[in-house]
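Notes for the one structure printed next.
As you look at this complex, bear in mind that one protein chain is not there, while each of the others sits in place.
After this line comes subunit A, so read on.
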Amino acid sequence: MSADADTRSVTEARPGTAQAGPAVARRSAFGDRLRRDWPLLVMATPMLVLVTGFWWIPALGNVIAFQDYNPFTGGILGSPIIGFTNFAQLFGDPQFIRAVVNTLGITAFQLVFYFPVPIALALLLNSVVSGRLRALVQGIVYLPHFFSWVLVVAIFQQMFGGAGLIAQILRDHGHSGIDWMTNSDTFILLVTAETVWKDAGWGTIVFLAALSTIDPNLYEAAAVDGARRWRRMWHITLPGLRPVIVLLLILRLGDALNVGFEQFMLQRSAVGSKVSEVFDTFVYWSGLRTGDLGYGAAAGLFKGLVGLVLILAANRVAHALGERGVYSRS
């Protein structure tokens, strides 16, 4: 029975076929299935326990967004329900508005100045003729992805900070050093530079994979027709990357409210909250730091719901464009 199930991994999306085997009975009773599949259920149990404990229960715990939550007198069950008061207060909070504006601003900025970098880097790497050299460079550029944000910020501080290497070199040559780490005017450049340093190399993986699937015959045919390097890139390489680019672009839009949490928490004190307050840091400070948990939860829930809508919408757009989308099957 289960063997039949395996052969159908291709057609799994079709409901109703789950129990149809070629020569065996059409449907087996619940008891039979339980007898057959109980080891699988046992295997899934630890995962389900963790998902329940740290996803479902917290997800339901969002009711405190609608409460005047007080952990000492009532907890979740005893705190009074106040409806949408928290949300109403939220939309009138200039700090919250600023967090939204900053988040969207940073997303937009990074869409222009970060998003194309891995594509360009992948094209550059792909054009390296020597396989050895390419593998070496790839290995090096993936590396920073595995460093923590604390580490990346520490490294940037040592390079660009007031006491850092660049300032040190400038001072040695008689210029006054600039402290980029505490300059709120250039903060958006700084966080984008950090993101590029940390993740641009890692981001090339998916583009390099897409490039490796392009049929070399296409290049040969184009070359025979007289297309030189740039023409071939324009008419073969880039169209070959199109599906991946579109998919990642849509994903990024669906993820617009997530600009990264730790990166901003870490640098908030250095540049001030005016430019560094984003959605997630707002939730942290308004909820946990000031102790107004219901209010913070309202901000978090708002973000979660908007994020959900964005992701579903982005996926729908992907389908409409004939791309595979993200959650279509699996």
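What we mean here is this: a contact is a pair of C-beta atoms (placed from the backbone, for glycine too) under 8 Å apart; a residue touches a chain by one contact, two chains touch by 3 or more; residues count from 1.
Methods note: contacts and distances are computed from a predicted model.
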The complex's invisible chain, by UniProt name, from "4Fe-4S dicluster domain-containing protein", "L-lactate dehydrogenase complex protein LldF", "Carbohydrate ABC transporter permease" or "Iron complex transport system substrate-binding protein" | "Carbohydrate ABC transporter permease"
By the document's definition of touch, the residue of A:236, A:301 or A:318 touching the omitted chain is A:301
Sole residue of A:92, A:131, A:174 or A:322 that reaches the chain not shown, by the stated touch rule = A:131
Among A:81, A:189, A:288 or A:321, which residue is in contact with the omitted chain in the full complex?
-> A:288
Absent chain, residues of subunit A that touch it | 2-9, 12, 18-19, 30, 33-34, 36-41, 43-44, 46-48, 50-51, 53-62, 64, 71, 76, 121, 124, 127-133, 137, 139-144, 146-151, 153-155, 157-159, 163-165, 167-168, 171, 197, 201, 205-206, 208-209, 212, 216, 219-220, 223-224, 228-229, 261-262, 265-266, 269, 280, 283-284, 287-288, 293, 296-297, 300-301, 303-305, 307-308, 311-312, 326-327, 330
